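Shown here: the complex without one of its protein chains, the others still in place.
Right after this comes chain A.
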Amino acid sequence: MITFWFSVVVLAWVLFFVLEGFDFGVGLLGPVLGRDDHERGAAVRTIGPFWDGNEVWLVAAIGVTFAAFPAWYSALLAGLYLPMVLLLLLLAVRGVALEFRGKGDGPRYRRRADIALALSSLGIVLVWGALLAAFVRGLAIDAGGDVVGGGFARTVGPVLTPAAGLGSLAALYAALLLGATFLALRTSGPVRRRARTLAQWLGTGGAVALLLLGLGTGSVVVLIAAVLAFVAGLLARTGREALAFAATAVGVAGSVVAVFTSHGSVVLHSTIDPAYALTRDAAAATPQALELLTWAGVLILPGVLAYQVYSYWVFRRRVASERVPS
């Protein structure tokens, strides 16, 4: 039961990172690849109907983590207090910028919304990358699962390490590639062309960097990611946009799984003493709570997936970024 719920938690996080990942990427790239108000509007419209539903995967992921592993939820959030608050603030700015963009008046207003959207998306991606890297490294938790230390360094320190910086770069890369392949898949006209070119460059360039990193560290995950990035770039070049996006999504999903299972049955590693590490079993809720969750999950989640797929199907048409001559 505990293993099952661990898998569900990881699945929820995977869906969040893949789905919001392309949202973040579009938020970052839209204002760059769109040369004018109309093109930028087209880029943002590709995620307009979806971002909200995607963001609920964060609600679901954190909710399921809380429900199935309360001690894990508590240790992570309290232990990474300030970076988590920063993340929430950036998410607030981004959601509002995205939803308010088209409702206001005039290109200047939309330009400001675009800048807010791009900067907040960038911030979110960098913070997430650092948080995931900090998570893999583990936190300075004591036997009670609480992070020890003093001052701001207590909760900010874990995201200011070289590893966290690398995590931020990796996350930025993943979001850019996801965003580029998604825009190539979902638009027509100039934005599509530019997104395709960018995806090719990102795919091949990133593959080289990942290959070097993989060889240097001997990490199989990174080597697989390098192959997937290369394949994505190649597919984008040959116009197989759906497959290019799929290859990127698989890469991101695999990386998230690798992050969450990096310590085996330990869900949060302790940097003070391995004996303090939080294990799945110790973090899990009671069997009764897990049973309730199982019923709820079995009854509800298939429906959620079905109507989310339906919504993607309804809005499957490409968004035109070219100007229709009137």
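The rule we apply is simple: a contact is a pair of C-beta atoms (placed from the backbone, for glycine too) under 8 Å apart; a residue touches a chain by one contact, two chains touch by 3 or more; residues count from 1.
The rule is simple: contacts and distances are computed from a predicted model.
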item: Complex member absent from the view - protein name from UniProt, among "Carbon monoxide dehydrogenase", "Glutathione import ATP-binding protein GsiA", "Cytochrome ubiquinol oxidase subunit I" or "Sulfatase"; value: "Cytochrome ubiquinol oxidase subunit I"
item: Which residue of A:73, A:182 or A:230 touches the chain not shown here; value: A:73
item: Of A:62, A:136, A:211 or A:272, the residue in touch with the unshown chain; value: A:62
item: Option from A:93, A:227 or A:272 whose C-beta touches the chain left out; value: A:93
item: Residues of chain A in contact with the chain not shown; value: 41, 44-45, 48-50, 52-53, 55-56, 58-60, 62-64, 66-68, 70-71, 73-78, 81-82, 84-86, 88-89, 91-96, 98-105, 144-152, 154-155, 285-286, 288-289, 292-293, 296-297, 300-301, 304, 307-308, 310-311, 314-315
